[in-house]
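Only a single protein chain was left out; the remaining protein chains are all shown in position.
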Amino acid sequence: MARSKIGIWFVGAKGGVASTATVGLIALKKGLITSAGLVSELPRFQDIGMAAWNDFTIGGHEIREVGSFDEAWRMHTESRAIDPALLTRCKGDLDKLDKHIKTGTLLNVGSTIECLAGPAARRHSESPREAIERVKADLKTFASEQQLAHVIVVNVASTEPAVALAPLPDRWAELKKQIDKPRRCPLPASSLYAIAALELGYSYINFTPSLGSAAPAIDELARERGTRHMGHDGKTGETLLKSVLAPMFAKRNLQVMSWVGHNIFGNMDAKVLDDPANKQAKVTSKDRLLGQILGYTPQTLVSIERIESMGDWKTAWDHVHFTGFLGTPMTFQFIWQGCDSLLAAPLVLDLIRFTERAWRAGETGLLKFLCSFFKSPLGVAEHDFGIQFQMLEAWAAGLK
Amino acid sequence: MARSKIGIWFVGAKGGVASTATVGLIALKKGLITSAGLVSELPRFQDIGMAAWNDFTIGGHEIREVGSFDEAWRMHTESRAIDPALLTRCKGDLDKLDKHIKTGTLLNVGSTIECLAGPAARRHSESPREAIERVKADLKTFASEQQLAHVIVVNVASTEPAVALAPLPDRWAELKKQIDKPRRCPLPASSLYAIAALELGYSYINFTPSLGSAAPAIDELARERGTRHMGHDGKTGETLLKSVLAPMFAKRNLQVMSWVGHNIFGNMDAKVLDDPANKQAKVTSKDRLLGQILGYTPQTLVSIERIESMGDWKTAWDHVHFTGFLGTPMTFQFIWQGCDSLLAAPLVLDLIRFTERAWRAGETGLLKFLCSFFKSPLGVAEHDFGIQFQMLEAWAAGLK
Amino acid sequence: MARSKIGIWFVGAKGGVASTATVGLIALKKGLITSAGLVSELPRFQDIGMAAWNDFTIGGHEIREVGSFDEAWRMHTESRAIDPALLTRCKGDLDKLDKHIKTGTLLNVGSTIECLAGPAARRHSESPREAIERVKADLKTFASEQQLAHVIVVNVASTEPAVALAPLPDRWAELKKQIDKPRRCPLPASSLYAIAALELGYSYINFTPSLGSAAPAIDELARERGTRHMGHDGKTGETLLKSVLAPMFAKRNLQVMSWVGHNIFGNMDAKVLDDPANKQAKVTSKDRLLGQILGYTPQTLVSIERIESMGDWKTAWDHVHFTGFLGTPMTFQFIWQGCDSLLAAPLVLDLIRFTERAWRAGETGLLKFLCSFFKSPLGVAEHDFGIQFQMLEAWAAGLK
Partner (left out) sequence: MARSKIGIWFVGAKGGVASTATVGLIALKKGLITSAGLVSELPRFQDIGMAAWNDFTIGGHEIREVGSFDEAWRMHTESRAIDPALLTRCKGDLDKLDKHIKTGTLLNVGSTIECLAGPAARRHSESPREAIERVKADLKTFASEQQLAHVIVVNVASTEPAVALAPLPDRWAELKKQIDKPRRCPLPASSLYAIAALELGYSYINFTPSLGSAAPAIDELARERGTRHMGHDGKTGETLLKSVLAPMFAKRNLQVMSWVGHNIFGNMDAKVLDDPANKQAKVTSKDRLLGQILGYTPQTLVSIERIESMGDWKTAWDHVHFTGFLGTPMTFQFIWQGCDSLLAAPLVLDLIRFTERAWRAGETGLLKFLCSFFKSPLGVAEHDFGIQFQMLEAWAAGLK
């Protein structure tokens, strides 16, 4: 068990995922919900000395000026996704949370995300280094006020436009210099938060397709500072199914000719992904695993479209056309109707809990054993969900 | 590589699965088809000294009096499932096969299967022991005429009515005595073929839900005689998907409330399963794995209905209702449109090839490493397809 | 406009459909909801002098001893089907309703429905004629206490076991005699309520597949008494779609080979339909229209299965296999995810409103113009929904 309090710091603290994770943590502390959806609550992970839900406390950055409860309540009014009675019972704690949410940075988040920001966020005119230092100050205040032994920064903010990795220097020393020359620094906000966290020795988890800590130079920073990070892009729905189903086609030698996946949903994430620049990062992340699993590249199509009436309910239709014995084509289709934030939130809490345990175990660098949680796991080529999960089990077995 | 010829003996030699496997073997020998659908052709199994397709020759038992080519041709005319050009190119070899097909036994196959039988099968009035000896004589003739080093008997006949295992004696010595007292012997044809094969030291594979070699006493016979067997009920479609998808729900702690599966198809198998006695064996086999994988028992419903127009195309609609985080219900549905015989046939050929390799490796008793091929693998409690497949890979690795 | 108050008398007043219709009527009176789902609110029916929602007041019979609000609340807790805020705002009116609900009769309802009944209903040991007279007394009390100009009795109670029509006498005079000889009277409760209503000159609508007023002798009673009735079995979901889609296949000469429909749901209706005796009436009603529309009879399969987790959400998967040009088979599938009571309730209110208008117009006998609302419309052979709807439009046009 954790001896002391651990901070959770959400980047995008009032978005759908953070709101839902926050409601979830409050509800878990109050004993209002079961363990459904929480991987870390599976029997096989119960004897590895995991922190209790009560050990965690929440803070975060947000660019919009809205109330935590109001945002959570939209999960009921717009999506009929959370029982309003549960939300009402968590209202008091949600309201208290608002004072721990600081104003986030808009550096390189792109115009679509900028449009969502409130006046406070827009007021900041800062260089990358100034943004990093401001974030660090917020984190340090949080840690000292709450008497925290450690902080885990989790990016659950809107998807930023894709940033090319190639032009970035591989070494931290080089990247650091770039940061100090603002005009030459293409790093988006997600990476600045990562750097702030890692420079303080805190852990960083990127649950989104944004760049975050994916640059090798930032990984070097993590290792230098003896801290840890992982990402990216939480594997919650359609892609989870791909990573479960594609291995079946591969192992049965059923040749996939084409795999089409259409996703529709209507929450704020959908609004941001309506911008082609932001969508690109997401689609790439959803599409790349098939080739690795199958060993060849079928024709694929992934679309994500904003349909407002769907709210947080993401519906995916996937159509798999494959060749069977004697060359006969066959078809497999699935329809997934899941609530996006409710699928993501428990995984975010799981990642925090596993990361906290890794911190206590003294693990540094990339936390590859968490790969089953991500669409594009950093440093891991394996995309078969079953095998990825065995990596988590093996890690847990090593802790017993 | 196999030094000498190996016999394949199909029980139900002109049924859809055997016909398709036979066409497939001919087409493989002629180089007319690719490896699609064949597990044993995956790169990972290429360096374990597997027999070549040319090493195999086919014979079998059948209760109907029909031509091999005509039955295969129905896969085109009734189901549009096999390219007629391919069938035409295999006609000569199919015609030659007819003379190696002997008349099967109708002992305890139930009235629905009896109705399918031709006059020759109906003429036999025999005791269980007489049936076994007749089968053995047919197998020995086949082996000597074809100069075979070994024979693998594969049951792909229609599903027999369920037989209770409990009343059967556990020891072979006891069961053997029962066989000699015909009025007390409840063993169905599938078990008599198994006994005939095993008494001759041949291998036996049960691809159907019929009893076959599932009785402990028959397993004892196999071990006594130093031979091998495995079963039962080939995992080809909807159940394969359950064994792939249920582990995902389990590992993500998504609580399955109900899992409904409706199957429709129209081939001869469907006709036999239209008899509730025969259907029971099948439904039980399709339904039992969920509890093992999930660790709890959700409400389940499995239906198999005969819809004549579907022919060999089995369409399954599965509806999974599960509870996610904060107690919110979500839904996953899939539609599988596969051609039943074309899914089964390559697995039958794979099982034969792996069994032949196990024979050369001197393995005896239950071939548990083949569990990924079966809905109800004998002697194996594991139903997670990914883990089952790793057992096959581990066996192959041990042969290198 | 109606000059005076009209009574709605629900048989099965606290079941899902009646509860939802009651909540709906309250919400309409309070202006809390839009017209979604209400046919009578379409622009084309606005100038025919329809009664206002405020003109109606509710009473009814029920065999269970439960509170109206509690039953309505289950639509939220068990099915997440009605916004709890809406239910809460209707609570006061629902509570007041309880005193207008009388104890129903259990005569010939079958054992499954009997099991649902409370002690009060079980206490009644009455002959058919006594039951009719008790119902009439309840209706008269309701009419006089509420000062009603007319009462419309609507059967929304659980489906009774099927009763054969053939043995019933065709003339009311004969049937009346049978009723007075209880041992010879096979009439179920639904018919006794119908007779009670019609003998009083009230209108009767049967929204269920139960016998109700379907017997020719009861129709004669209605005509003799100058009143009106219609039924039966509300067309809310899967069958509605059949009556919309089958005409397309017919008009395009696409030959339907098979039409398979699987329905799953989990409300109290599902519990009653779990009894094969009760289910038969329903399945027959869902299945018969295809032949009439297509002009030939394809293979059909209709299943209704109780899956508890689904609550009031009825999900139907329909698979239509049809032959196109040059004999090529093609497939159409649909998945309908509708909330059963919410689909039924507005139609019940529409039927009441249209029936009230017909009463004022002096129409008697079968109200055939309502056929688009029913799976098995009495006295109407037409099942094409589009043409049925034109009959409603023509009736309305005649009133202008």
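Going in written order, the chains are labelled A, B and C, and every chain counts its residues from 1.
Going forward, contacts are C-beta pairs under 8 Å (C-beta built on N, C-alpha and C of every residue); 3 or more make two chains touch, one makes a residue touch a chain.
Every value quoted in this text rests on a predicted model; they were computed, and no experiment measured them.
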Given B:25, B:117, B:307 or B:335, the one touching the chain that is not displayed: B:335
Selected residue (touches chain absent from view) among C:66, C:86 or C:116: C:86
Option touching the unshown chain, where A:85, A:173 or A:301 are the choices: A:301
Of C:254, C:277 or C:391, the residue in touch with the unshown chain: C:254
Residues from chain A at the interface with the omitted partner, ascending: 80, 257-258, 260, 262, 264, 299, 301, 303, 305, 307-310, 315, 317, 319, 321, 329, 331, 333, 335, 337
Contact footprint on chain B, counting only the chain that is left out: 80, 83-85, 335
Missing-chain contacts mapped onto chain C: 20, 23-24, 27, 33-39, 41-43, 81-83, 86, 240-241, 244-245, 247-248, 251-255, 295, 323-328, 330-339, 342-343, 345-346, 372, 384-387, 389
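The working rule: only the chains that are shown with their structure count from here on.
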Same-site or different-site touching of chain A by its copy chain B, using the half cut: same
Cα superposition angle of chain B on its copy chain C, in degrees to the nearest 5: 180
Chain B and chain C, separation of their C-alpha mean positions in angstrom: 49
Rounded Å distance, chain A centre to chain B centre (Cα mean): 45
Residues of chain A whose C-beta touches two or more other chains: 83, 335
